[in-house]
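Missing here is one protein chain; the remaining ones are kept as they sit in the complex.
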Amino acid sequence: MTAGTLAQGEATGTFYIASSLAAALDALNDYGPEGAAFAGGTWIMRAPIRHQPLKTRHVAIGKIPELTEIRIGTDAIEIGAAVTHAALASALADLPDFAVLTAAAGRSANPAIRSLATIGGNLATSDFSAADCVPALLCLDAQIEVSSRSGRERMSLEAFLTQRSTLAPGRLLTKIVVQRSRHKTAHARLPLRKAGDYPVAIVSLSFDVDTANYVRAARIAIGSVETVARRWDRLEAALLDRPLAPARAADVAAELAGEFVGRESVEVPPWYRVSVLPRLVRRATAAALGA
Amino acid sequence: MSEISATMDFRRRDARDKLRGRTRYTMDRYLPGMLHAAVLRANVASGRIVRLDTSRAARMRGVRAIVTAADAPGKIGIGIADHPLFARDVIRYDGEPLAAIAADTLAQAQAALATIDVEIAPLPAVLTMAESLAPAAPLVHPDWRDYEVLFEGGARSGNVAWEATVVRGDVDAAFARSDVEIVESSFRVGRQNHVAFEPRAVVASYEDGRFHIETSTQVPWTIRNATARILGVPPSQVRVTVPPVGGAFGLKFDLAIEPFAALLARASGQPVRLVNSREEEMLTCLFRENAEIRIRSAVTRDGEIVGREAVVLMDCGAYGGEQIFLTTMTAHTLGGNYRLGSTRLVSRAVYTNTAPNGAFRCCNGVYCTFALERHTDEIAARIGMDPLAFRRRNVLGDGDLGATGQVFEGNVLAPMLDRMDTLREAAAPSRTLADGRLFGRATTVGTWFVFVGPSAATVNMNADGTVTLVTSGVEIGSGSMMQSLPQIVAGTLGLKPDDVVVRAADTDAAGYDVGVGGGRTTVSLGAASLSAAQEVRTKLLKVASEMIEAAPEDLVMRQGRIEIAGAPGSGRTIADVATRAQAQLGPVSGTGAFTGAGVPAMPGCVAGHFIDAIDIPVFAVHDCDVAVDPETGHVEVLNYRVVQDVGRALNPRAIHGQIQGGVVQGLGYALHEEVTIDTHGRVRQNGFETYRLPLALDVVPVEISLYEGAPSVGPLGTKGAGEVPILNVGATIACAVANATGKRVQELPLTPPRVLELLLDRKGELSLSHIAEAWVDNLVRPHGTAAQNRK
Partner (left out) sequence: MALSLTVNGDRRASAADPVTPLVDILREEFHLTGTKPVCREGFCGACMVLVDDRPTPSCLMPAALAEGSDIRTVEGLGTGDALTAIQVALETCDAVQCGMCFPGMVVTLTHLLATSPEATRDDIRAALSGNICRCTGYERIVDATLSALAVK
């Protein structure tokens, strides 16, 4: 049991505010395992309640211009890793193909948290299963850029999710790249209250629907149900080349939901996370069709 | 009696500074040379302390004092002295204190805690009441027989810390009648955390051989007396003062962390501040207790309740505390609302190896009302009667007997039900919802009381025409000390409430008081204040009558003047009269005292009760509409309505504020706030991420009607209005959800998973196998055998 956070502590740690990406990568490289990138801080600063020790050396990346930019191109958008949820939601508000990401970034947690928490932090925090942006970006088939002193590499978000907890010191998630499309997208999340808490289940989806309302491509991602968000391949396949209808999507989801095993948690029993999926699929599908 | 009405929407004087962040709560206090303290707590639910070595911690930088069990010889409790300050030899719950350290900084105190060498040998633990009541269960207090009994009358045995019984009439005969339906219901509720925003906090110092404890409490005199008892010093050596309290709700109705700071201040010779972390608050707050209830009624087909019996199990956690007293309340809550031909009730406080529970706004009442009202709906369904008609037929009215045989005065609940009809019809809710959600509505009634008891007040008349009101009352946020008390005094003396200075609680300055809670501030402190003000009035009128040359009975006090009745502007200002009085006779003051007269119960009906009958009943009628999502189990409250018996509303706007806030706290209890205990005995919800309080989007504006005119011995006809709004919220929501879903709601809170579980029939009926089938088999001592011992 902790007895409050330390005030009046002696200055023992290092907090380096990097002004450029190169400087941040140098510092992270030098600090090695003692160091950690510090973006919004909404996860790191809560270490005491998790009874986790703070790292002694932090590299703040939130003031690096390159990492706080959003570039909206005709073919793709590029999002710096230190872009906050609030900034992202506001930048994408008028792009219908990113409705899913706007909703994910614009409704997570609460307003003050959204103005601190970053998209990079949301993707990189492997202990945080209820991240809204992870399924949203999975259904957008996002690419992740990871940088280190030796260069930059691109990988799929899926690949990043499998590596993130073992990413070597000095390697930093720097950018998210998403191709633009005419897809209809939507994000359905289920908090236990109306808002303000983490969703117990998330359905993010992206459909390419032809003029006859047939699904030509589908990407559906499920978040918060299991420890790590993932695509729902079987549901995608079942909806393909059929007319898109919320009720039918929900029915198929109900048939297939058994493949998920809800994670253990204080908030809700595991079965609950799974059993609300059909409802969320219907809601998200209806929202996508409305978009 | 007064020409100036005490009734008004008087604003509160503490709002401005609270809005500007200038108010200094206990946690904000800072004294020169002040040390910071932290408490080492056990991390097992049950164990034997093999070794506790603080020698290394004592050498740590900045450490000024360390105290352990050896420094606190006494034990405290309500009814039974079972609770030491620190675990001594034996640990009974996860989080039990082992040692406390004061250091120059909090960081140093925490660092030192980590160096205390503790070895604990685990012992078997009982974590639920079912485990605790099982045959051959390990005893939480193996030496329970040796404890000092502070209040006679309760039956005790092993893990049953206290048992209180009520028997009135021949229940067996009622149940044996051929013309009755027997309806049985079982219920279970979890704990609720108060989440007072200011945690338990204390700043203590030790000067001239006395402790001065500044603390965030509702009960300065309890802190004084209990600290003295724990420390083994005379109570007169403890002075308690109370800054503004940042929320309490019953949490601060008992001794908490004060003795740690007091001991450390004495040991170090420096002031010591100790503030609980949020995690400590989440894991060891004196929760509203979890409870299990079985209730059975024998009801005729035309709706007469001829017999009722119930078993109520209340988890007190590792120490008896408040639950021992609360066994009393079942008679007045579960045994309330309705006329009963005969009844027998047993209420048992049960020890478990979990964090101790305590008092919380309408203690016991919220879940007993939930159980009673859901049971009432089940009865109505069984006999095919409309639930409202059934209630109308049976609610307590003038001359009816309560469970313990007390005679109720006045018809209150029936006209309140009529009043609710008008509120509800005006709202005219839709019965079908277009979005596929299930609609449900319910009306419930509830019985609560005012916890009267001793209070003292002094009113000092100042020569400048103001008065100073000195009491041990505490402003916990409800506004009673800021609004109703100055209104009562001002109304008596013809002053503006702003001219009444309200002294903050100080046990060195004001007389004994039970504390702020149980809806008693306006009633008990108000009555004492009224009587003190009346004494001042009498003295002033006597002096004024000589000055004005008119008989005292011809004089009135209004608008800061003493005038001849019917002649505004005649006479003198109160300041003039007070100045003259002071010069002639010395400063004018008055004192007042109050305590409940005590209403009789029927002889032989009760055993083990602290209060046999309630002096001032308080009734409430609640009604709500809900929408239930059949696929997620989310319950949305669409409308909420309250008709509340307030006796007389001195400050209607303030009471409305209490009702809105109390109902929302009840919505948290009914729908969101859940406490669960893991297999090691630790509370799982350690912060605001997992313990979900209602947010602004989750609430509705409550439609309110204040019912005035019910009999009350409170000053000016008042009753407590701040506690009761939470009383039947759990009941009303539960009944509405049951009506919406057609399912048998037996547990609270109705979180989305629990509702969905009901809708999907995932879980069987609640079974409470540790409650014996025959009522009498649940008793450790047959009713009546020792019940009269204390009489």
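The letters A and B name the chains in turn, as written, and every chain counts its residues from 1.
Here, contacts are C-beta pairs under 8 Å (C-beta built on N, C-alpha and C of every residue); 3 or more make two chains touch, one makes a residue touch a chain.
As the structure is a computational prediction, the values presented were derived from the model and not from experiment.
The omitted chain makes contact with just one of the residues B:400, B:689 or B:708: B:689. Contact with the chain not shown here comes from a single listed residue; of A:20, A:52, A:115 or A:162, that residue is A:115.
Residue in contact with the omitted chain (choice from B:245, B:298 or B:470): B:245.
Mapped onto chain A, contacts with the missing chain fall at residues 4-15, 17, 38, 41-42, 45-46, 48-49, 54, 58, 60, 62, 109-113, 115-116, 194-196. Take chain B: the residues that touch the chain left off the picture are 9, 11-12, 14-16, 18-25, 27-28, 30, 194-198, 244-249, 278, 476-479, 653-654, 657, 660-665, 687-689, 693-697, 699, 701-702.
In this section, only the chains that are shown with their structure count from here on.
Per-chain CA centroids place chain A at a distance of 44 Å from chain B. In the complex of the two chains, the chain B residues touching chain A come out as 38-39, 41, 43, 95, 105-107, 109-110, 113, 275-280, 283, 629, 631-634, 672, 676, 684-687, 689-690, 692, 694-695, 697-698, 751-753, 756, 760, 762. Of all residues in chain A, only 1-4, 6-10, 49, 190, 192-198, 200, 266-269, 271-272, 275-276, 278-279 touch chain B in the complex they form.
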